[in-house]
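Just dropping this structure here.
Only one protein chain is missing; all other protein chains are in place.
In order of appearance the chains are A, B and C, and numbering begins at 1 in each one.
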C-alpha cells in the first residue's frame, strides 16, 4: 500500500527477465549490440513514423538532452510553473542547453492551455537580443498534478506552437499512464499533434532505469548522441538500457503496467471519496490529489498506507500515486474494511 | 574469447543476484532505501577512513563530477595525453566543471611521473588571470595503456601535488585490476598517497552500470550531490545502483573479479609471446598492448579471438583486454593448440 | 529633449577630459597603470570601508560577474520580475554563474519588500538537490521603474537575507540617482544594510562605458578577476576604464550628474502633470512612468520630446528618462509654453 511515488516500485518481472537474459554472454559495448540495434525500428513501429531513439537512464537526462536539441543557449522554454523541469530538476535545463531559460506560466492541473499559451506568446514584447525569445514549449503528459492532455488539447497547443514558430517538447515520464487513460494511439498525442521530441518514460512504470528520447525529427540524432556522451549518459553496457526498453514496449507491457496503475488509482479514489476525501484536481492517470477530513490521513496510515501530504495545495491536501504493482483488489478490500470501521 | 574490451562483458552472477533481490518490494527512492544507506560505512571500512560515496552509472559522470568538486571553472587539470578524460570523454570535463581545461603531458604506459610532473608545474609561468592555473592532477589507475602505479609512484605524485598545492584525482575505472596487481591495500594508493577523490569503477569489472565517486574529504558530498542531480545522474531507483555496489565490495568480489581478469591477461600474454608477439608496454593489469608478426592477428581471429588493432602504437600493434569472465583455462588450451599449428 | 533613455547621452565633459588626459604617453596594460592603482583606495574612501573594485565596461558584465561570486551553479537568485537581470540581460546570468536560476517575485515600483521576501523564502519547500535553493537576493537601486529603496527598506531586506543566510546583491546601474534622491551616504544603502556586492554604474550617468564591481568582501577579488578575464571583460588599456571611474567619483561628479538628472525629472513631472498626465509609480529618481491623455503624447513629440510608450503599464503609458545633460531650464520653459498652447 505504498502510494508515496511510482519511483518506489521495483523492476517488473518482464523487464527483470530481459535484464537477466543479458547476463549470459558478451556483446558489443556502447550500443553496438543486437538489442540496441532494434530500438529505432521498434519505436518507429510504435509511433507509426520514423523516429530516432536515444536511451538514457534518467528523466532529467532525457528531458534536458531533448531540450538541448530544440533550443539555443539564448532561448526560452515556456512551461507550466509546476513542470518537473522547472521545479524538480535543479538547474539542469540551463546546464544541458548552455543557458536556456524557463518561462513558467499557469494552467489547471499543471496543464498548459492553448489559448492562454497563445496569449502569452502574443504578449511577449520582443526586445531583440535583450530579452529571451521563447523557442520551445514544454508540456508534461500526464502532468505533475495528474492531469492528462487530450489529443485535441495537445493538438491545439501544437497549432499554437506552429503559428508562433516554436518547438514542442513533451516530458512523458508518465506517458504510458496518459495513453492508457486516453485509450488513444501514441501518435495522436505526439507527432500528429506537433510534438518534436518526447521523453518516453520507463522507470516509474516498471523499468530499472531507462527513459527513451524519441526524436520525431531523426536528423537530430547526432546532436542528441553528442549531448548524451558529453553529459556522461552514454552507458558502456548499453544493451542493458536497450533490453529494458525492448521488453517495455514488447506486447504492450508499458500499457499493461500503466493500466494497472490507472485502475488502481480509480479504486483508490473511490476509497478516498468514501472516507470523505475531495478530489482537488481532475486526475485521470495514476496520481491523485485530495483533501482529507481531519484524522482521516492518520486512519489511512494506520491501515498501512504510505503517501505524502502536499502542502502547496492546502493544509489537508495529500498526494497518492499508484503504480504498475498496485493491487486494486487489496484497495477494494481495504475500502470495504474501512467502511465498516 | 572476446578481448575487445571489458565493456563487452555481462553482469556477473553475484551482482545479478543483488539486482534480482531488489525486484520484490517497494523501497524509498533517491537513495532513501536501506542498501543506499549502508554504502558510506561499507566504503569507509574498505578504505579504512571516513569517505563519502556518491554512486553514478557511468565513468564519465564519476570522473567529471569528482573533478567538479576539485577545480574551478578557471582552472587546469594536468593529466596524461592518453587519459580517458582527455581522449574519450568528448568535452565532458569542461561541461561539468564550467570550463576547466585539460593540460596533457607525457609519460610511459600512460603514467605520469612525479619528477616530470614536478618539472612541468615548476616550469609553468603564472601569468595571473591570463593563463590557466593547474588546480588538479589526474591519474588513471590502472592506466589506459595497462600501466599500474605502485604505491610509491602514487605517493611521489601525491607529494608533488602537496608541494605545489594541487588536488589529486584518480580515475579508477579499473581500480580493482590495479589493486589486484599490486596486492596492496586500497588505502595505500589513494588517500594515504594524497588522492582527494577517486572514481571507483564497477561496470568494467562485473557490474551492470555503476561507478562510485569516493570523496576522501566527505565535506564535499553536498557539492557532488548537487552536481549529480544537476547533470541528471541521480537515479530515482537508486537502490539498484546501491545494490550493485554493495554486492561488488562484499566478500571482495571486486578483487576476485579483477584477479580473474589479471590472471587471464598473463596467460594471454604468454600465448601471444609464444606466437611471436612483443609486449609494447609494461602491462600489469588486464590490458595488453602487443605487436604481432604478419598474419598472426588473422590466425588468432581465425581461432576465435576478438580484439582491436591499435594503430596509435604502430602498424602491427593490437590491444587485448581480459575481464572478470575470461577463461584462463581456455586460453592455456588455445596456447597449446596453437603451438601445434 | 531626448527622454528615451539615459543611454543616449554622450560622455560628460569631466570624463571626456579624463580620457583625453590618458591620450599622451604609454602606461602599463591590464591595470598596472597608476590610475587603476588608485581605485581601491578611492572607492574605499567613498564607501567608508575597505572594498575591492573591479571595473568593467557594461552593466551586464558587472551584474553577472558580481553574482558569479555570490551564487553556485546550482543556486537561485531572488529578484523582482522587472529586474534588469531578469528581463533585459538575455541568458547572461546563467552564462556567467554556470547555471544559477532567477526566481522572480513581485513588488511595487519594481521594488522587493522585506516582508514579502521573507514570506517567499519561508514558503519555499526545500526538496534537497531536486529544487533550486535561493542563495542570493538581488535588488536594483534605483529600480527599473524609477523606485528608490530607502536605507530602512534596504536594511530590512538585508536583515531578511541575514536571517535566511542569503547573499544580497545590488544592481546600481542608477546608483547615483538613488543616492542623490535619498541624500544619504552610499554606505547607508549598501554594506551597512547588508549588501555584499554592488554594480556601481557610470555609463548612464556620464561615462563612456564603465561600471565598477564593488566587492564589500575584498577576498572575493581574485574570483571576480578570473571571471572578468574568462568572460573577455579585462580591457588591455585598462587605464581608460580607470580614468573614467576616477573622474566620475572625484569631486562628487557622479552625484552632481545624478542631481541634475533627478531635478530635471521633477521639472518634467510637473510639466507632464500640467498636461494632464498621471504619475503611475512613485518615481523619485530619473525615470518617470506616466499615463497621458489622448493626443498629449503627440503634442509633446511635436514639441521636440523623444520618449517611449510603455505598453506593459497600460495603453496610454509612457516612460521618460532624464539624464546628466537634461536641461531643467528648457523643460520649465517648455512647460510655460505648453500651458499657453
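Everything below uses one rule, namely that contacts are C-beta pairs under 8 Å (C-beta built on N, C-alpha and C of every residue); 3 or more make two chains touch, one makes a residue touch a chain.
Nothing here was measured: the structure is a model prediction, and the numbers come from that model.
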Touch criterion as defined above, residue of C:95, C:111, C:192 or C:319 at the omitted chain: C:95
Sole residue of C:35, C:51, C:64 or C:317 that reaches the chain not shown, by the stated touch rule: C:64
Contact footprint on chain A, counting only the chain that is left out: 72-74, 98-99, 129-130, 223, 225-230, 234
Residue numbers in chain C that touch the chain omitted from display: 2, 4-5, 7-11, 13, 16, 19-20, 22-30, 56-61, 64, 89-92, 95-96, 203-204, 208-209, 226, 229-237, 240, 325
Those residues of chain B which, in the complete complex, touch the missing chain: 73-75, 87-91, 94-95, 98-102, 125, 127, 129-132, 311-312
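In the analysis below, only the chains that are shown with their structure count from here on.
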Chain at maximum distance from chain A, centres defined as averaged CA atoms: C
Copies chain C and chain A - interface residue numbers shared by over half, same or different: same
Whole-Å separation of chain centres (CA-atom averages), chain B against chain C: 51
Distance from the mean Cα position of chain B to that of chain A, given in whole angstrom: 34
Set of chain A residues in contact with two or more other chains: 89-91, 95
